[in-house]
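Left out: one protein chain. Kept in place: all the others.
The block that comes next holds chain A.
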Amino acid sequence: MKNTISERVADFLKDFPPFNELHEKDLEKLSTEISIVYKEKDSLVFQEEEVPHTCFYVVHKGAVLLRKRPDKTIVDLCDEGDIFGLRPLMANENYKMEAVAYEESILYAIPINAFKPLTQTYEEVGNFLIESFASNTRNPYANRHQGNLYGEKENRNTEAHPMLFDLQPIAYSKKIVSCSPETDIKSIARKMTKKKVGAMLVVERQLPVGIITDKDLRNKIATGLFPITAPASSIMSSPVITYPKKMTIAQTQMAMMKSNISHLCLTQDGTPNTEAVGILSKHDLMLELGNNPAVLLKAIKRVRKIKKLKPIRFRVTQLLKGYLDQNIPLTLILKIISELNDASAKQVILLALKKMDAPPPVKFAWLAMGSQGRSEQLLHTDQDNAIIFEDVPQERLSETKDYFLNLARLVTEGLRDIGYDYCPAEMMASNPHWCLSLTEWKDRVLHWIVNPGPDEVLLSSIFFDYNLTYGDRTLVEQLTQHIFASTGKYPIFFLHLASGALQSPSPTGFFRQFLVEEDGAHKDFFDLKRRALMPLVDAARVLVLSHQIKSINSTAERFEKLAELEPKQREFFLSCSYAVKALLKFRTKQGLLHNDSGRFIALDRLNKEEKMKLKRTFKTIRELQELVRVRFQVSNLLG
């Protein structure tokens, strides 16, 4: 019987294929029979080779990763409305891949027994399934193993430089799946399924004469135009459009666009009169393009719905992984990734502004704080942000603030939707304490500088790494001016900031062993952020601010600037900069490995070399803290 929840389920499903084809009554009935499953992040939905469940799944909220052994390569990322785990049920075989919740997810589990009859009553539902099973080309995140014409790849240039990307030669499959013009379609389809390819080359006397793709099977066979016993020659596209084997990415793109085709046949000399040497699919091209920051940046800017940013962000993470694997310098990685992060945030703000009923009443600036402000956010962590808006007359202050609070709510929600968790301490622009007019900010900051208690020091250390994400730069500059003017008058503030920088707990104990967390959710883990990164970040901040520099936010660059400002300490500051980069890289790799922020490290999972690397940075940290202690005479304060 239908109830409030089944109605809600039906209302969600009706927007997604193949459920959009169902009549209201059937969808209603189906909805009463499903189960709603909650999956924590990283929990398994099913395993490879597991006996199939009695139901398949639709992602309602969150995302599910499909992976394949042996190396757990990612096959697909299922987003809201995507179906997974259906094919094994229809084919009566065990799961061919594992499904893991990529983030906290809610799934609708649809019993196959309730669904199967519908595939027979509705032609469209049946077709949808045939299509999605036949072609693996639907999804853009697929990894190289899928959608290739052949499993193995050669000629792959992994060291592609991002700047010269379009002129890179493109990799193609050298092994070609082919048949003769007389072969019947049924055996062709079987062979394509067996070899997992999306197109088959038709060859006569070793020369390419035609090509058959998934699309031909769908358009000409599934529609009943030709029987499955017909020969290949009856449905193949002919003649074949051929190209020489040395194609660049740009050329490939042009060729496919020009002829509106999805597969290129590569021959010895580029004409149909020589032997075929390889096949290039649109999918190969997509994969190459997916790894290009310029394309991702364009994709981000083109997004019209915040939700659509999420799959792009997933590709950014894949890109990051690739960079780390290729050992590209971290400074470059940081630049590229933070550029992409910044663009996403900017896009969210732009889209949120569009949703507002009116344009902003006055100028404003959206600030990123914390690690994002320092452009050190490689992985998604929490969001810390704030708004400064132009001063308005007192009587208009509250309505103006309301406007920006509403805007901030939309933006923070949007950021949450694309993977930035809410700040647990609510340091976000949607909090009235972090959405202030310029004068209010000046007063607040002055208060911190004049009364530097522990809370004030903590707040200022988070806030002072602000960086403009969107909006009016002059507002930010005025605030920066004000901060330097105030700290000039109250130099004691630096002493407190410095002592705050020395508060982080030590990474190692007396016997130089790692100190791990003693209780809480992360008991026995090493807190990389608090014990190793924060001391460096905090020290860099106080040192560089005492030099009246605000334009540089990245910790590594701050140390490089310090090396320049203090030639005597040059070597030492450069080693600090190196330590920061090493730790960030370490944290990012750990984070990618475990799909989290990388903050807490299980020491028993590190090898000896990794531990040594960590410990080497600790020596630098100790020396740096000593320098801060002496320079700001912190002992005076601590007594």
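The working rule: a contact is a pair of C-beta atoms (placed from the backbone, for glycine too) under 8 Å apart; a residue touches a chain by one contact, two chains touch by 3 or more; residues count from 1.
Assume contacts and distances are computed from a predicted model.
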UniProt lists the protein of the undisplayed chain, choosing from "Nucleotidyltransferase domain-containing protein", "Lactate utilization protein A", "RNA polymerase" or "3'-5' exonuclease", as "3'-5' exonuclease"
By the document's definition of touch, the residue of A:E24, A:E40, A:E571 or A:D604 touching the omitted chain is A:E40
Who touches the missing chain here, A:I235, A:M427 or A:V628?
A:M427
Which of A:E48, A:E104 or A:E477 touches the missing chain? It is A:E104
Of the residues A:K346, A:R416, A:R444 or A:R631, which one touches the chain left out of the display?
A:R416
Across the whole complex, list the residues on chain A that are touched by the chain not included here.
1, 3-9, 31-41, 61, 104, 106, 109, 413, 416-417, 422, 424-427, 454-455, 458-459, 521
